[in-house]
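All protein chains but one are shown in place.
When the chains are written out, they are named A and B in that same order, and each has its own residue count from 1.
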Amino acid sequence: MGVISKSRKKSPWVIHYDCTSCNGCDIETLACLTPMYDVERFGIINVGNPKHADVLVVTGSVNKRNVRVLKNIYNQMPEPKAVVAVGACACTGGIFKECYNVLGGVENVLPVDVFVPGCCPRPEAIIDGIVLAMDKLDEKAKKMKEEKKKANQSVKV
Amino acid sequence: MGNNLVQNIIIAVIWIVAAPILGGILSGIDRKITARMQNRFGPPIMQPFYDFFKLLGKERITVNQTQMVYVMGHLFFAIASLVMLVLKQDLLMLMFILAFSTVSLIMGAMSVRSPYSKIGAQREIIQMMAYEPVLILMVVGVYLTTKSFMISSVFSESTGPLLYNLPLVFFAFLYVLTIKLRKSPFDFSTSHHGHQELIKGLTTEFSGPQLALIELTHWYDLIILLGLITLFFAKPIWVGIIIALVSYFLELVIDNISARVTWRWMIKATWLIGIGAAMINIVWLYLKMKV
Partner (left out) sequence: MNEYLLLTVAILLPAFSALLCYALRNKAVRSFIVVLTSLAMFGVAGGFVNLLLASGGTLKIGVDAHIIGWVIKVLDLLLMGYILYIGFTLRKYLVVVLTFLQLIPLILFEGGLLFGTPHESEIAFVIDYLSLIMILLVSIIGPIITIFATGYMEEHEHHLGLKKSKQPRFFMILFIFLAAMNALVMTDNISWMYFFWEVTTLCSFLLISHDGNSESVKNALRALWINLSGGVAFISAIIAIYSVYGSLSITEIIEKTKTGGFVGIIPLAIGLLCFAGFTKSAQFPFQSWLLGAMVAPTPVSALLHSSTMVKAGVYLVVRFAPAYANTMLANIVAVVGAFTFLAGSAIAISQSNGKRVLAYSTIANLGLIICCAGIGSKVAIGAAILLMIFHAVSKGLLFLCVGTIEQEIGSRDIEDMQGLAKRMPFTTFVIVVGMISMLLPPFGVLITKWLAIEASVNSPLVLLCIVLGSAFTVVFWSKWIGIILTMSYKNSYKAEKLDFSVRSALSLLLVGALAASVLIMPLYNIFIAPHINSLNLADKAAGLAGSNGGVWLQGVGNITTGGFAAIPVFLLLFALMLLIPYFMRKTKAERIKPPYLCGENVDNDVRGLQFISPADKVDVVVVRNYYLTGMFGEGNLTLWCNALAGAIILVMFGVVI
């Protein structure tokens, strides 16, 4: 598993979902792709398809209307997968937290692995968050494997 | 004869192993050069391999039971045509088998009730309709020069470099190479940059190991196509290889400087320019032969 584990850390494909963001975080997220920051250095690719993605980058707070879509996209991603909440709104709900239609931060709906705070966060911070998520991703995969092994053993016993 | 068979099997096995390695490195270089052209630093050369192994390690998900069958067909028939190429077999049959490989992928994309993958498949069919005649005309051009469909005849003593007799066919082949490699301006069946109207077209519904195998097939395809370019200057072979690499670089330049066209435009242009150029070449060879 050495090769796969190593590769996992070097090739996170990202799908970016904009919940209720004011677009500030989105602009910063997309700025990561520009020659200035060039995330492809780390093998990060912005794919448009959850079925190809490893990391779900969410901007903005979750509300009652888009929670269904967000969950659907998360469910369509194959394991192992990680979620990165980018920006204050995605982390906690931000200034929209008390709105009648807002459910709060992403963690109320999905298991978030990395929080990137800021309003809006700098591209460096976002890249840092995704790189952190890569390590989490590998840990998750290993944990999943161990759990499976345990499950198998218990079945045998 | 038995000896020959063993030798052939060894050659085939070596190439089956070597082709994806070469192809992977070439696509790594492709991504690096593309990044440099866009004033970016770019991923490591080995990035395609990282992607490949990561995808292999992903969970296997599927929409129906048959998807993997088509992916296998896509891969195996690409390997089969690579083996035909390195064993210097019939060029026409090679083209048919290569077409089968693509048809298999199209079937896989169509087997799913997904709008994106269906439209991608339809576009891929249209692409095939555009480039397939040119590929076959190229084979005919080779026949008219060497009097045989066998690739081995290209390497025989009596034939000079094909490029001298088939300059326009070579041009047409380069033209369809862009379509075959799904590069801009003809990348509309997979739209290889994210967040476009087709999501990921043909490959939308393939994921994890399936996608890894499709990527692997793509490397095989790359090597087969570059190998076919090499045929145009088979002796000495290193000139052919240089020409193939230069052509590949040219494809990268075209990829980076052009925007995507519509399929109508592609069909018309490919038939007019591609088939036109190849036919002109074939007609003049035919007339020369008659005299």
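Rule of thumb we're sticking to: a contact is a pair of C-beta atoms (placed from the backbone, for glycine too) under 8 Å apart; a residue touches a chain by one contact, two chains touch by 3 or more.
This one's a predicted model, so the numbers in the text were calculated from it and none came from an experiment.
> Quick one: say which of B:55, B:80 or B:214 touches the chain that got left out.
B:80
> Would you mind spotting which of B:37, B:93 or B:163 touches the chain that isn't drawn?
Considering the complete complex, B:93 is the one touching the chain left out.
> For the chain that's not shown, point to the residue among B:121, B:216 or B:231 touching it.
Checking each option in B:121, B:216 or B:231, the one touching the absent chain turns out to be B:121.
> May I ask which residue of B:16, B:68, B:239 or B:252 touches the chain that does not appear here?
Here the residue in touch with the unshown chain is B:68.
> Mind pulling the chain B residues that touch the left-out chain?
4-5, 8, 59-66, 68-69, 72-73, 76-77, 80, 83-84, 87, 89-90, 92-93, 96-97, 99-100, 103, 106-107, 109-118, 121-122, 125-126, 128-129, 132-133, 136-137, 139-140, 143-144, 147-150, 199, 204-205, 264, 267, 275, 279, 282-283, 286
> Residues of chain A in contact with the chain that isn't shown?
Touch set of chain A with respect to the missing chain: 17, 49-51, 68-70, 72-73, 75-76, 78.
Keep this in mind: only the chains that are shown with their structure count from here on.
> If you average the CA atoms of chain A and of chain B, how many Å lie between those two points?
Averaging C-alpha atoms per chain gives centres 35 Å apart.
> Spell out the residues on chain A that touch chain B in their complex, using ranges where they run on.
Its residues touching chain B are 1, 3-8, 10-11, 13, 35, 38, 40-43, 45-49, 51-52, 54, 78-80, 141.
> Touching chain A in the complex: which residues of chain B?
31, 35, 38-44, 47, 49-54, 56-61, 194-196, 199-200, 203-208, 211
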